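A single protein chain has been omitted; all remaining protein chains appear in their positions.
Right, chain A next:
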Amino acid sequence: MIRFSPTGKVFRVWRRFSSLSANTMPLTETITNTFRTNELDPINHRKDHDGRFYSISQSVKKQLFSGGGLPKEYKELSETLNGLSIMVRKPAIELITYLNKTNFDAPVNRYVLYGKTGSGKSVSLAHILHYGSNAGMVLVHVPWVPNWVRFPKGCTPSVIHPNKYDHPIESVEWLRHFSTQNGPLMQKLELKTTETYAWSKREMTAVGSPLSELIDLGMNRAKHATDCVTALLCELKKAALSKRCRVLVVIDGFNSFFSPKSRVRREDKSIVLPTEFVLTDAFLSLTRNDWNNGAIVVSVDASAHPSELRESPLPRYQLGKQGFEHLDPFIPIEVPNYSEKEFHSQIDYYVERNWLQQPKARTERGRAELSFTSGNHPLSLMKLVAPY
């Protein structure tokens, strides 16, 4: 079936999938529609891939995102629609261009993705994560910082750092996530510690022991997990500095580190600020531009802050004075609503996956109504198109 696109003179050829049987991946078939692209390596994504979907294989998805990184509804939808396909959009293309051209001898660049809630920042970060993985960079990925600030599973006062708080359970989870993401790469790199770490009178990690040992210790001993994380980040920084590896730091919801409150309370019921977490110190240290051979990509989102601080999506407002001074200078990259081309591409994808089943929704008028009612906002469109 050939039809004219509403935007111009582009012809579209619909693929008919007779059934969406399990594990039918469009990868294996020749893709002839214009809303998909064959280029599956993010390193090669350029401007002409804008508005097109590329598929991520199950194994890659498992490796990169099993500890988090994709928004919950997005992930569920991808499972329903039989395969994770991410739309290549301008913010990600811009970032990839920068990362490809980076002079890794210069201090690390910091990129801040900002935009309205639900405009596609997390998915762009996921795209960058895939890029980093393919580019052989060590991934330091925090899926969603507010999970540590708003829903900590139990904060304990730190032993080593006075007046600071540990996240034993979250640190273990994060170390597991790190090792899943970087497992093969870490084996290949064989990084070693540069310091001795004494955990207690009897336990210590000597100089020159593999980093995987450090990670394993953290995973097994929740009590020391947070300090393991700190140590790991420190080591990675040093490793990058001494050119032993290249590090990509990806943090979603970075502004939560500077949130005015958290759900952690001391015995006297006073609130513990996020800046009093050990994990915050660790990641803030890593996101300083006092090292090279790496890149730092963070996102700031209004939903990462309590409702009092959601007036504006812009970085200066979301980061606050402290956060801004920490990250300054950074490169802000806006994640806007869908452009017309991206919108139609998204609808084409939904139609092809049989997610948009109403025949009226597939017409020009239907598309116009969807565009208007969702305001071309990615999250709104996803919710609008959902069955309930």
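Keep in mind that, in the parts below, a contact is a pair of C-beta atoms (placed from the backbone, for glycine too) under 8 Å apart; a residue touches a chain by one contact, two chains touch by 3 or more; residues count from 1.
Definition applied: contacts and distances are computed from a predicted model.
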Options "28S ribosomal protein S9, mitochondrial", "PIGH acetylglucosaminyltransferase", "EF-hand domain-containing protein" or "Latexin": UniProt name of the undisplayed chain: "28S ribosomal protein S9, mitochondrial"
For the chain that's not shown, point to the residue among A:Gly136, A:Pro184 or A:Gly375 touching it. A:Gly375
Even though one chain is hidden, which residues of chain A still touch it in the full complex? 365, 368-369, 371-375, 377, 380
